[in-house]
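Everything below concerns the one structure shown next.
Every protein chain of the complex appears in place save one, which is left out.
As written, the chain order gives the labels A and B, with residue 1 at the start of each chain.
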Amino acid sequence: MAGSESQVLSDAWHRLRRNRAAVVAAAILAAITLLALFAPALSPHPYDHTYWDKVSIAPTLSDGHLFGTDAVGRDLFVRTLHGGRISLLVGIAATLVSLLIGVGWGATAGYLGGRVDAVMMRIVDILYAIPFVFLVILLMVAFGRNILLIFIAIGAIKWLDMARIVRGQTLSLKRREFVEAAQAAGVSSFAIIRRHIVPNLLGVVAVYVTLTIPQVILIESFLSFLGLGVQEPSTSWGLLVADGAREMQNAPWMLLFPALFLAVTLFCFNFIGDGLRDALDPKDR
Amino acid sequence: MAAAAEPILVVDDLNVSFDTRDGELRAVRGLDFALYPGETLGIIGESGAGKSQAVLAVLGLLPTNGRATGSARYRGRELIGMPGSELNAVRGARIALVFQDPMSSLNPYLRIRTQMVEVLAHHAGLRGVEARRRAVAMLEAVRIPDAVRVLERYPHEFSGGMRQRVMIAMALLCDPDILVADEPTTALDVTVQAQVLEILRDLQRSRGIATLLITHDLGVVAGQCDRVLVMYAGRIVESGSVDGIFNQPQHPYTADLLRSIPRLDRQGRLNAIAGDPPDPMLAPPGCPYAPRCSHRFERCDRERPLLGARLSGAAACHLDAAGD
Partner (left out) sequence: MLAHSVKRVVGAVPTLFILITLAFFMMRLAPGGPFDAEKALAPEVQANLDRIYHLDEPLPAQYARYLGNVVRGDLGPSFQYQDWTVNELIARGLPVSLRLGVTALVLALLLGVTAGTLAALRQNAATDHAVMTAAMTGISIPNFVMAPLLILVFAVWLGWLPAGGWSGGALRNMLLPVVVLTLPLVAYIARLTRGSMIEVLRSDYIRTARAKGLPERTVVLRHALRPALLPVVSFLGPAIAALLSGSLVVEQIFGLPGIGRYFVQGALNRDYTLVMGVVIFYGSLVIVMNVIVDLVYAWLDPKVRY
């Protein structure tokens, strides 16, 4: 049993590596992530330092202002990568929050079954119909805009899909013999969920995670763009795009660089997610 | 029976292949046969023998990764490679098809009326009351009770047997010359099978439609057909009259098939043929049946036997020919 599961995963891995779009996307994404992690520390310019003598200068090689500066003279290269760090951090953190809730909820419902399952999934159905983006905005208005709240809030609304997927998978997995064997051996329900069911969900979860991260980055950027997310002097891609949009007539680079980074990142995540899905379900193509 | 007449459909060196992830899959390899007016010709073989793919290819119904070469002439007109618009005048009108699974072969989203009337509208220019009357008459011909009401229903409201009758009625709407029935009863219960076969036989006799009956069930062949082609691994391995094939099978595969029929008078387990058909991706040099054949000898692995004349038909086996 375990052998065939890992066989499936290794076949999928092989197919994924043959998918050129996904491989290129992964390489670009890795480069962006590394830049976002290390470049701000390596650059001579702090992300929040204002050069009053160099307001809105175009991209240049001198002084290392590769992407130019913004309307108050801050280095745009460092700010773009700092913004990327925040956007990626929110994307990953919120996805992890949603993953924990979703996997826990779905695996529990699917494993226990019966009335508990019915009630738990009914709750998911009801919550599903609520347009949560508006509630998140409401939350930002009521509780103030801070980054921790943003990703907890987004994570708390994004778990519904995961719960559904995990429940379906759990239902089909729990009928398999190795789970029955564990039950017969007297292993507790919780241990079965943790040791047998969760590892088997890895494939689906991987697809879900790569497709959820860009959605979360999108929500965060959307909020920040509207001025309801990350606050100055910190920044994120959404906020930088908003600033850039205001200045685009005089300083189009302020719009173009953050927009490019955001779009390319979303692109890469979507390509990898699609590639993963095709790799795990070869019938689709 | 009607050997003197001109054949209505002549298939000549038909090849069907599919492009797959793992390479080219050859489903049909050099198929030849002729269908005469009014006769019922059975094509029998295990699943994967290429029976269905052959008729789908003749009517241009292969999936997009499929390719057909060779020739299939209906009343002298070449069907292989015929442009879609011309082919559409033939299929459904002159050559009609009944598929295996009545549960999935009718469109679940359209009323029976829509699905029947569109055939008449397209091929005969019939619409409105006249088309409805023809549809009702045809439903009654396949013994569907309350045909007027049935027209307004959706397929999912009927049983498999009823749906297959609707399929047959739909196929016969335009008085075709040829009816191709692809495993028409395989998906049905045994009692329903008998009813549907009887309807098929009656209609075919009363209207004189030439029928190509594809099946893996020798019992169906015995009850319905005049002549039989036995297919194995994309080729014909034996052909002949029903009597000849049942009483004196010339090819070991045919004989094995006959032995595998479950019979009430013979106790014991089913004699399914041991082993599997050859991989359609490969083409080893010898007889494709050799690995499963109980009469296999050295020549079988070396050389593929060609179809040669026998008592009442033809067979592709070294066994008897070897003595010559």
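As a convention for this text, contacts are C-beta pairs under 8 Å (C-beta built on N, C-alpha and C of every residue); 3 or more make two chains touch, one makes a residue touch a chain.
If you're wondering where the values come from, they're calculated on a predicted model, not measured in any experiment.
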Request  = Check the options A:M120, A:L173 or A:L255 and report the residue that touches the missing chain.
outcome  = A:L255
Message = I'm checking contacts with the chain that's been left out. Which of B:P63, B:P145 or B:P285 qualifies?
response = B:P63
Request  = Check the options A:V24, A:L37, A:L100 or A:V133 and report the residue that touches the missing chain.
outcome  = A:V133
Query = Which chain A residues touch the hidden chain?
reply = 126-127, 129-131, 133-135, 137-144, 214, 218, 221-222, 225-228, 238, 241-242, 244-245, 248-249, 252, 255, 259, 262-263, 266-267, 270-271, 274
Note = Contacts from chain B to the absent chain lie at residues 56, 59, 61, 63-64, 84-85, 87-93, 96-97, 99, 101, 104-110, 114, 118-119, 122-123, 154, 156-157, 167, 170
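What we mean here is this: only the chains that are shown with their structure count from here on.
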Task = Please work out the Cα centroid separation of chain A and chain B, and write it as a whole number of Å.
result = 54
